[in-house]
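Take this structure first; my questions come after.
Omission of a single protein chain aside, the complex is shown with its protein chains in their original locations.
So, subunit A:
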Amino acid sequence: MEFAELIKTPRVDGVVLHRPFMPTVEGTLCLTGHHLILSSRQDNTEELWLLHSNIDSIEKRFLGSLGTIIVKCKDLRMIQLDIPGMEECLNIGSSIEALSTLDSVSLMYPYFYRPMFEVIEDGWNSFLPEDAFKDLEAMTDEWRLSEVNRDFRVCTTYPPLVAVPRDVDDDTLRKAAGFRHGGRFPVLSYYHKKNGMVMMRSGQPLTGTNGRRCKEDERLINATLRPGKRGYVIDTRTISVAQQAKARGGGFETEANYPQWRRIHKAIERSNVLQDSLVKLVEACNDQSHSMDRWLSKLEASNWQTHVKEILTTACLAAQCIDREGASVLVHGTEGTDSTLQVTSLAQIILDPACRTIQGFQGLVEREWLQAGHPFAQRCSMSAYSNSKPRHEAPGFLLFLDCVWQVLRQFPCSFQFTEQLLVLLFEHAYASQFGTFLGNSAAERVRLSLPEKTVSLWSWVNRPQEIDHLSNPLYEPNSLVIWPSVAPQSLLLWEGVFLRWNRSPRCQEEAHEEMVHIIEYNKELQNKVNSLRRQLAQLETQEPPLQTP
């Protein structure tokens, strides 16, 4: 097996492990093809099992013959290994580096992982487009499921099935695809049951400098408008960025060619800027300089919170157009695989109560991120500690999760899940034993045979015990649209991710337990009272009064 070549020293004894909020452990360090394992061989201390793919970078230090490796993980945790012997330390270090940066997808752990739990429902089949479409069909007959992308030829990043207006034929779709970046012609993202308005998403139109137009594209999106109604195009780029895109063949919908559409430009940053932000933010959070001014200025300079505000604001705007203005919306940026998806998925969180349930949220991630072609493999191959120069890395999905957390914080009783689900998705998007987040698109997932060869994250999440663990005890189904505040005062730093390893979680956990306790105890009493009432009622019917007073 190839891994053996990479592992120069498979085990070292007498290694000391330092982890945040856990006692130091001394034991044997083992390297396997996919894991870094530290075991003390004692029953009462916890072992460390760390996926190599979770390692973002390492740092080696030497003091005499004692080597130290700082392992920086993609989930932002840092652990320290003290390894006796310089050679051992160097060997371990270079093995970790090699194993954590394997190029071939087929060597990844999900292909080797066998579940230790019973799969009740195969997650690969939990959220199929045809099932989602059945729900849509129940509400409207204006849409159809097109197989135009059956073999991924029209658009390499779309799934085989997409929802499009009923009256638009596949030929039109093919032509419209030729006019959109990456072949991403406008498709249905969300149908607002309340007023029948829709949200669509696409890539930018390829107008170029000479203002190319495409009748089919115009027909396609106009087909979604009610007679006499106008729609909104939300371009996630500023007008100047959109203008510049023309020079590279891109562009935006001009008034002249799309008279029924009003264009709104917002300013959501592109991937490399976001990655830079993440690096700066995490650096600020780990900075122990202990000066308030320095912390605040670093937090501000990272711009992370600015991105959160901008994305959430744009999503609110889209939701507002649909729910308040009663207009349909088309969302796109450049490729339509990043900022576009942030906006369309968050708008659904705001508008659609179904997306705030545990299942519904998974469905949303599946639909709007995985199926919609967010290139997870590229975006999440490195996290905040990576030393290598980023190519396609960007924390777009993490920003989406952060925004969801902000809404969850403002509406703590309207979500069926807790913050834990969001943290879990963050972790698994970057490193996982499951195949869900491997590959960059539906087409790649088919090519890699992921459904056949790996286990889906959803198979694991949707077991009763895990659902139980992720459930929000405060949840009350709330059928209304939830409008978050986007004032800077209302948007906080997501401690659950960014300060997770700097602050002990104990006090917050205790609070959560207490919350659960209060609610559980209430339920228990209700059951007791109910059963007593039943008993009394029975006593009543069984025993007629013995005598009159």
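Keep in mind that, in the parts below, a contact is a pair of C-beta atoms (placed from the backbone, for glycine too) under 8 Å apart; a residue touches a chain by one contact, two chains touch by 3 or more; residues count from 1.
Going forward, contacts and distances are computed from a predicted model.
Peer 1: Looking at UniProt, which of "Proteasome subunit beta", "Myotubularin related protein 7a", "Gap junction protein" or "ALA-interacting subunit" names the chain we cannot see?
Peer 2: Answer from the record: the omitted chain is "Myotubularin related protein 7a".
Peer 1: Of A:Arg150, A:Arg230, A:Arg324 or A:Arg447, which sits in contact with the chain we cannot see?
Peer 2: Of the candidates A:Arg150, A:Arg230, A:Arg324 or A:Arg447, A:Arg324 is in touch with the missing chain.
Peer 1: Return the single residue from A:Arg294, A:Arg391 or A:His469 that touches the missing chain.
Peer 2: Considering all chains, including the one not shown, the answer is A:Arg294.
Peer 1: Considering the whole complex, which of A:Pro115, A:Gly211 or A:Pro412 touches the chain not shown?
Peer 2: Within the whole complex, the residue contacting the unshown chain is A:Pro412.
Peer 1: With respect to the chain omitted from the figure, which of A:Met139, A:Ile239, A:Val273 or A:Met515 is a touching residue?
Peer 2: A:Met515
Peer 1: When the complex is taken as a whole, what residues of subunit A touch the one chain not shown?
Peer 2: Per the touch rule, subunit A residues meeting the hidden chain are 264, 266-267, 285, 288, 290-297, 299-300, 303, 305-306, 308-310, 313, 316-317, 320, 323-324, 409-414, 474, 476, 478, 480-493, 499, 502-503, 506-508, 510-511, 514-515, 518-519, 521-523, 525-526, 528-530, 532-537, 539-540, 543, 545-546, 549.
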